[in-house]
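Removed: one protein chain of the complex. Kept in place: all other protein chains.
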Amino acid sequence: MELFLQQLVNGLVIGIIYSLVAIGLTVIYGIFDIINMTQGTFFMIGAFAAYFLTKYFGISYFLSIPLAMVITGIIGILVERSSVRTLRGQHAIVFLLSTMGLMVMLENLALSIWGATARQLASPFSPEPVVLLGVFLTRQKIFLFVCAAVMIFLVRRFIKASRIGRAMRAVATDQNTAALMGIDVNRVFIITFGLGAALSAAAGVLLGPIFDIEPLMGHLTLIKAFIVVIMGGMGNITGAFYCGLILGVAESMGAGYIDVDYKDAFGLIIMILVLLFRPQGLLGKGGLR
Amino acid sequence: MALLGVENISKLFGGVAALHDVNFAVAQGEIVGLIGPNGAGKTTLFNVVTGFIKPSRGRILYEDRVISELAPYEVASLGIIRTYQKTSIFPALTVAQNIAIGHHRRGQPGFWSVLFRTRPHREERAETNGRIQEILKFLEMTWAADFLAQNLSYGDQRKLEIAIALSSQPKLLLLDEPAAGLNPEETTGLMRVIKRVQDQGITILLVEHHMQLVMGICEKIVVLNYGKKIAEGTPGQVQNNEEVIKVYLGEEVEDATSC
Partner (left out) sequence: MNRRRYVFHVILGILILALPLIFSSTYARHILVSSGIFTLLCLGLNLTMGYTGQTPFGYPVFFGLGAYTTAIGFTYLGTNFWHGLIAAPVLAGIFGFLIGYPSLRLRGPYFAIVTLAFAEIVGLILNNWVSFTRGSMGIPGIPSPKIVIPGLIDFTFNQELKWYYLVAAICAFYLLVNRSLVRSYVGEAWLAIRENEDLAEAVGVHTFKWKMMAFVVGAMMGGMAGCVYAHYYNIVSPDLVGFYYITTTFAMVIIGGRGTLLGPVLGAILFTAVPEYLRAAKTMRLVLFGVIMLLGIIFMPQGLNGLITDIRGRLPRRK
């Protein structure tokens, strides 16, 4: 029983990170209809930004979160303007390849500048475990979960209730009609990409202190985010949230009960099965929700 | 003798009935027109007949055989070929290549024959090339053989669509708004072509908004509105049908025959 609870909690913690990155991915898909391969790179950039901010600029960890989000958000906007905007109107595959090219470029640039050695992002919390109902937790993990949950809640409210959020949903449904209705479609694009990048960056900063950070850390996260988005349905924020948690828990259970080495394979297998039997995702697709 | 039978076809998307209990038949060798306002369900019906969508209720009969559950390429292999509302060609290929693909369902020499260039492959190539020339001549497009499809004029592209369809030797040809975007001269040319296709023994079912064309060449017309059939008959009968007039003109006209 203890193992079960422990794995469950571990799974939820990593799962909400998946959710965060996946929400960025799914929002971008909902608006642009493209799959953004640089989503994992933003995750990495966020973590590194926080690292340098805290280590060399003496900025506190908590402050580094929004700062990293802003920095990465700006990079995201640059990405959008340079490679996504110029290719507007083309086949989906074109964006897949162009964002992949960007991903490779940015990741390896980071690799050659910062080297492959892993670094530690210092946590402001004490590493002493907190024990709750027989389950081992750290303050960092609790903070991570709460912070991520709050962010996800805010994003969802933002998209549902704010004016820009409604503009985003309109563009996601039909770009041309939205433009005719007077919505500044370009501005929506910028905000969307920036938001997606920022969310991924936040995830990177939150997870940073728990695992080492290194330039290729975005890879696996990207694939996990894909899995979540495919499970939850493209453009479905709520779906991404729940499925992120489900994936985290599934992996954790697999690691605990079956084989920890093949942990990453479980998610992949789930994704393949979902795509085969329910291509629209477990919770359906359509627009931005 | 009915070649195609549309029996009690209904199609629901979510809660919306795109088609509701549609019934009609197309006889061998006929040219039948399917008309109705936008959104009446005409293209949906085409999609159901060709297997791209499965009906929610009812069935499609072809040569007395139920075909509603077949995959699109299977439907095509039975000789039912369609064209599309939006220009549907193979853009970056030449006109000759475009037509060659239509011929695909006729001859399939097999993988090894192709690899080793044995006789079935060579025969197929010769046959395909012959067919391409035939069709180009039939549609007076021999000059265009090596043009890239995307470089043709709009009117010629629409002709190419028909060429591709003809290449697969259809028994039943479904034309989805073939005259869309054509000027009057091109439309008359199209009407001539369609009649010549009929002379080859091919049955035709077409969707069109262009009344001159529909009334000019169709032997029978079926009218749809909001997914339901509201009229069926000869052009004369349909023109004088009150329901149809109401739908198209939006008001009651006392004496339609005064036109």
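So that you can tell them apart, the chains are marked A and B in the order they are listed, and the count of residues begins at 1 in each.
FYI, a contact is a pair of C-beta atoms (placed from the backbone, for glycine too) under 8 Å apart; a residue touches a chain by one contact, two chains touch by 3 or more.
Values in this document were obtained by computation on a predicted structure and should not be read as measured data.
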With respect to the chain omitted from the figure, which of B:R57, B:R125 or B:K228 is a touching residue? B:R125
Residue touching the undisplayed chain, where the options are A:L97, A:A122 or A:I258: A:L97
Candidate in contact with the missing chain, chosen from A:L111, A:V130, A:M181 or A:I258: A:L111
So which bits of chain B touch the chain we can't see? 50, 52, 72-73, 76-77, 81-82, 84, 88-93, 97, 100-102, 104-105, 107-109, 111, 114-117, 121, 124-125, 128, 164-165, 167-168
Per the touch rule stated above, chain A touches the missing chain via residues 35, 83, 86-87, 91-94, 96-98, 100-109, 111-112, 219, 223, 226-227, 230, 261-262, 264-265, 268-269, 271-272, 275-276, 279
